[in-house]
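Each remark here refers to the structure printed beneath this line.
For this depiction, one protein chain was excluded, whereas all remaining protein chains were kept in their positions.
Every chain is named by a letter (A and B) in the order it is written, and numbering of its residues begins at 1.
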Amino acid sequence: MLRFLVRRVLGAVLILFVISAVTFFLFFALPSDPARLSCGKGCTPELLATIHHNLGIDRPLPEQYWSFLTGIFAGRDFDGQWCSAPCLGFSFVNHQPVLDTLLNRFPATLSVALGAAALMLTVGVGLGLIAALRRGKTVDKVSMAACLVGASVQIYFFGIIARYLLVDELQWLPQPGYTSPFAAPGAWFGGMVLPWITLTVVNAATYARYTRSSMVDTLGEDYVRTARAKGLSSWGVYIRHAWRGAMTPVVTTFGIDLGLFLGGALITETTFNIHGIGKLAVDSVANSDLPMIMGTVLVAATAMVLASIAVDACYAVIDPRVRLR
Amino acid sequence: MPEHHTAPLLEVAGLHKHFPIRGGLLTRRTGAVRAVDGVDFSIEAGRSLGLVGESGCGKSTTGRLVARLLEPTGGAVRYRGEDIAHASRRELAPVRAEIQMIFQDPYSSLNPRQTVGTIVGAPLAIRRTGTASARRARVRELLATVGLNPEHYNRFPHEFSGGQRQRIGIARALALEPKLIVADEPVSALDVSIQAQIVNLLQQVQRDLGIAFLFIAHDLAIVRHFSHRVAVMYLGRIVELADRAELYGDPRHPYTKALLSAVPEPDLGTGDGEAQGRNRIRLSGDVPTPVDPPSGCRFRTRCPSAQAICGTTEPPLLPVPTATGQHLVACHFAEPLPAAA
């Protein structure tokens, strides 16, 4: 187990390194120049050069990247302004430390991710289980049709319609947005309901379909027949024996989705104007804010890598035949 | 058959196949499944050698090595005197036509999307043998040889029963007029009433076309019926090899004896299930893992007559004196003891 963790964490560091390098060099391959934005109307080549120098982007690329890397591990000096490790630099736009902004934005993303993940897992797996047990019956057909509709809907479409109906017209829900759950739990919950529902509607279908097909397969397994032959109740057969075997594909998808959400649900956060990592990423790309882009990319990649480690660990918990190496 | 007095058609010497087990930090090799671990035998043209043993003894791997579907870890596979153990694809091409395989499962070994004509004609088409119409005629001929209706040329495998599918597999193996066929459990997936049909067909093919067979099976009675000589494998090695009558009539290795006495036969019919029990040699436990086979004689952990020497020295496969033919046994106590005889 320890060996597994060490191996996977080392692998994760390598992946993050590669991703950061690719992002960094891709940024400079783009034609946009971050200095142009702060240079304004009366921009002269001299002024532009000064800004370039101030932003530190006049140096050779490998050198810049090296400074970025050392900053993460050892801290970094920005013209007299010390940025202690882990230093992700200062935003080109608001000149705040990137790390502070990320930490500031992360709770909103975490709220959206965890709530939506819990809700969509419950709804999706629940629907799938019911459909599998009643396969061929009306419940099965109706829920699978509903899933098809859900899976075909886009977040910005459903989100905007739902917001218009539930918030603006019927006024059943408050405006979506993030408030700290510690300051005002009620407001936090109210502001999160719509993003959660939206993400659930769009994603739960996948879980329902995976759970259903996986359950149907597992119910045909010999060991499920054995469980019945042992005289277990239908419930015992379904839940204790069949469901456990049917979990694996669900866990895989869930890990990926959770990783994606934690890296910032881009469209959802933009649609509902929630200031999380996702919206931050979209904004920083629009502003050519390199340090911030690097920050959000690293958050997203870290979330993904950690989720995949967690998924593999979950396999081992579910299935004793899986060895963690 | 002029070759009869020259070298055998196939000669296998010191054959090894180890499948590495990978694991650890940098997927280094942590061990190996020693599936085939020093096997010697030969097959003469037009003759058949049966290979019996329990699951995991390496008999199927041996078959795949001989057909060069796998590359051996060590040892030689000499076909017509030429070592093909490490031959390249190009060098193998002419040999592949002469060594064909028949597989166990007639359901998964035929492509469900191809017609019977395409399946059976594939070896001919790949080698561009003759014109298209000549190939079609040949396929019809092959279908007739294996007892299928040549008019079923355009049907798909799912339209045939298990026994008929196995006939299709046999027709495909015969297409290039092979000299040696490796048949890996060719009847064990079939219903009992069908098995005899396929065994008879293979026997007829063997006699009429003079094809040598490596016949791999776990069913001792079927192997006996089909093979001129029989080798018994245990944990990657041959423990006994002899002419059919010798091996079944006078088995010398304790494992062969135990195998033979464990075969349930339907002929006793005393009804109370007791009669056969008395003469049975019962082995305890299961076959050990080929990853870490026992030291010395591999069978000693289950052998009813194991002695101290069995744990230290591996018995070589040596001839024992017999009335007829050649009889090889790998056992320290294979020589008939004067007192016991």
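The criterion applied here is as follows: a residue touches a chain if its C-beta (ideal position, glycine included) is under 8 Å from a C-beta of that chain, and two chains touch if they have at least 3 such contacts.
By definition in this document, contacts and distances are computed from a predicted model.
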| item | value |
| --- | --- |
| Hidden subunit of the complex - UniProt protein name among "Cytochrome B oxidoreductase", "Transglutaminase family protein", "ABC transporter ATP-binding protein" or "Formate dehydrogenase major subunit" | "ABC transporter ATP-binding protein" |
| Option touching the unshown chain, where B:Ser108, B:Asn149 or B:Asn200 are the choices | B:Asn200 |
| Sole residue of B:Ser55, B:Ser88, B:Thr131 or B:Asn154 that reaches the chain not shown, by the stated touch rule | B:Ser55 |
| Residue among B:Glu177, B:Asp191, B:Asp292 or B:Glu335 that touches the chain left out of view | B:Asp191 |
| Residues of chain A in contact with the chain not shown | 136, 221-223, 225-234, 236, 240-241, 244-245, 318-321 |
| Residues in chain B touching the chain absent from view | 54-55, 161-164, 191-197, 199-200, 203, 218, 220-222, 224-225, 244, 248, 258-260, 262-274, 276-277, 280, 282-287 |
